[in-house]
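Shown here: the complex without one of its protein chains, the others still in place.
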Amino acid sequence: MKVTIDGQAIEVEPGTTILQAARMIGGEVVPPAMCYHSKLKGSGGKCRCCLVEVAKGSEADPRPMPKLMASCVTGCQDGMEINSKSSPRVQEARKSVTEFLLINHPLDCPVCDQAGECDLQNLSFEHGKSESRFIEEKRTFEPEDIGPNIQLHMNRCILCYRCVMVADQLTDNRVHGVMDRGDHSNISTCISKAIDNEFSGNMIDVCPVGALTDKTFRFKSRVWFNKPYDAHRDCPTCSGKTTVWMFGNEIQRVTGRKDEFHEVEEFICNGCRFDHKDVNDWVIEGPRAFEKDSVINQNNYVKKLETVVINTEETILLGREVDRKKISMAEIDYNEKIDGNPVNSTKNG
Amino acid sequence: MSQKILLDKVNIPGIKTYEVYRQNGGYASVEKALKTLTPDEVVEEVKTSGLRGRGGAGFPAGMKWSFIDKKSGKPRHLVCNADESEPGTFKDRYLMEYIPHLLIEGMITSSYALGANLSYIYIRGEYMWIYKILERAIAEAKAAGWLGKNILGSGYDLELYVQIGGGAYICGEETALIESLEGKRGNPRIKPPFPAVSGLWANPTVVNNVETIAAVPWIVNNSGADYAKIGVGRSTGTKLISASGHIKNPGVYEIEMGITVYEFMNSDEYLGGMSSDRPLKAFIPGGSSVPVLPAHLIYKTANGEDRLMTYESLSDGGFATGSMLGSGGFIVYDDTSCIVRNTWNFSRFYHHESCGQCSPCREGTGWMEKVLHRIENGHGREEDIDLLLSIQSKIEGNTICPLGDAAAWPVAAAIRHFREEFEYHIRFPEKIKNRDHFVAEPFESVKHLVSKLTV
């Protein structure tokens, strides 16, 4: 099957979603996704960040789809033509969703452990505005303790349902879920039960925001001050393939290995995540690479560093020579032409 | 007197009971269908009738039936949507309470047409007493041999049960209803797959409104062609209208599609005009979700034609000057009512009823309610009106289910037709302190205050 996204064509297997096709193409056509997670069955469709415009339904039925479609749950059809970033309607919708997700969000990035690897930060960076139109009081929730490993910050939650799916699909007894409804919906165990299943820590990795963070890493470091390494150990419960986050010789945090779409490659067990913080427990494979615009690269050394020379005196303080001449008007060339018109022509001004 | 096909027998004493219903020709459609028609022939009749879904969307019922997946060999289900909760709508309740066997009969005939052997009626939790009426009616029908194995010796089996909801407007959305029927939260599903392919327990399912199913017996007893003769154009048959607000005779009426709005509003057979001598200010023809119309667009369309009680005529002019027939929840406002307060009230409703699954609806409905609450309580800002328009446009079309649109449209329509009233609330907060501010001083008498000021 052939689909075209923002003018770029690709061959895909039947059953591929638009989002998957876009990820195959890569780059700017990839819609943002906050709730979809390829390794969680039934995820997606909820956050509406990944809306795209289907300009041509298929070769057989070329009619455009009237509404924007959630690309993560819409299957490709042969001959389908999709507008993602290229469509102003799509851009507008993404801006709208970003605004909705942020109105009640506490915007507490400076004290949030997710900062630096937060999908909502990335989304607002791309589609957000610097000012809020929301002047009402923000919705807040009473805190709830869900055990020694995971910190729940309900005020930051965007209700992607991923953690509920992790509990459903990876563990045999889900003890937390989504309670209440509408904008009061919240993640809770209701009975303050510790979520202690041995795969429960994956809730942290799938959480796109700072609603579920690692209690053992709480306030220890900003993620970009850590050096992430791929590491593995012989684990009886899971694959043992992880990323360890180091500060000096100390492992401050262990997570699953996240790909460029921030999805873990393999889910890991709580043993690996919380109980093995000794460097000697791990075989370090090498530095973990992140996508190029990630702040985590701030402290990364995967790429070769090039020496940057800033000639302050010459280019900043003094300015370019040509400009200096013009500003002083001492040696102006009145016959210089811009776009075919003389500089001193009235057409310019 | 117009023709009645749903409520024609509703006044017969004892029609609630099986015996009386049967004596008056009840269950004839089941006999006719099971003995003389194939399921496909029943579907064909319903297609010919032009019957459209009466829950609000108006999708052709026969067409919906023909989509059901018969190839997979999975069990099929018919689910009746009796989760009536659209503000302004109370017609299904009337039908189920006073002539319950008509719905049961419709369910049997329709289930036969779809090849469904296990069907449900999903009724809203607050209608608890009707739930019990239906349970009794089903037991009577079963005792008389209309349900169970090998009905009338035809070889067709059907079990029918009532399921009670728990108080959630969203369960009127068909996939949320199915989730609820599976014992879950009423979160609408992502479509596709549509219920006709994967519905209740992933089986092919058709969900139809009470009134739609109740029309099927008449169509089978007479013919689809006869049904299509009633009404105008693509608005065939009769429609139940629930009327409320400032009118003389509120209640449920069965009308032939195509009578004029004027006749419906003013004739003694129907609403009998306004409840007092206060003038008509606005009306909503199809439940709270559809756009409100100001007085000058009620009886006549924008191009001067008579406004008729049909899907097409009520939506004539699009959203600029028209509205929608929706579920037939007819709400009438006189000049004592405040459009801002009413819009805030509806916004509160949608905020309360949003399931919270998708971001635009979860966050947007609450935001709109808060802004409208401020305006109504004298804390509005001039820019709030455009802010509301912007918020509603960001919800509309971007959500999983139609609740987002339903929350957005009333706000847009109120501002479109009554913008000056919003401005009045913002500029004269001291005048709107009491909730009945337009009773002593209707907007018409203070309108000049806003038209003079231009910002």
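Observations
First chain written, first letter: the chains are A and B, and each begins at residue 1.
Throughout what follows, a contact is a pair of C-beta atoms (placed from the backbone, for glycine too) under 8 Å apart; a residue touches a chain by one contact, two chains touch by 3 or more.
Throughout what follows, contacts and distances are computed from a predicted model.
The listed choices are "ABC transporter permease", "glutamate synthase (NADPH)", "NADH dehydrogenase subunit E" or "Multiple sugar transport system substrate-binding protein"; the UniProt protein name belonging to the chain that is not shown reads "NADH dehydrogenase subunit E". Considering the complete complex, the chain that is not shown touches A, B. Only one of A:7, A:26, A:64 or A:143 touches the chain withheld from this view, namely A:143. In the complete complex, the hidden chain is touched by one of B:180, B:205, B:315 or B:365, namely B:180. When you scan B:25, B:148 or B:167 for touch with the missing chain, the hit is B:167.
Touching the chain that is not shown, out of B:45, B:84, B:105 or B:254: B:84 (per the contact rule at the top). Here the missing chain is touched by one residue of A:21, A:51, A:150 or A:175, and it is A:175.
Summarising the interface, chain A meets the missing chain with residues 141-145, 154, 173-181, 186, 188-192.
Remark: the residues of chain B touching the chain excluded from display are 84-90, 93, 118, 124-129, 132, 161, 163-169, 180-186, 201, 242-246, 250-252, 288, 329, 331, 333, 337, 341-342, 345-346, 348-349, 352-353, 355, 435.
Basically, only the chains that are shown with their structure count from here on.
Note: centroid distance chain A to chain B, computed from Cα atoms, is 41 Å. Across the interface of their complex, chain B is touched by residues 44-49, 51, 67-68, 70, 73, 75, 93, 96-97, 99-101, 103-104, 133-134, 136, 139, 158-159, 178, 180-185 of chain A. By the touch criterion given at the top, residues 168, 185, 190, 192, 351-360, 362-367, 370-371, 374, 387, 390, 394, 397-400 of chain B touch chain A in their complex.
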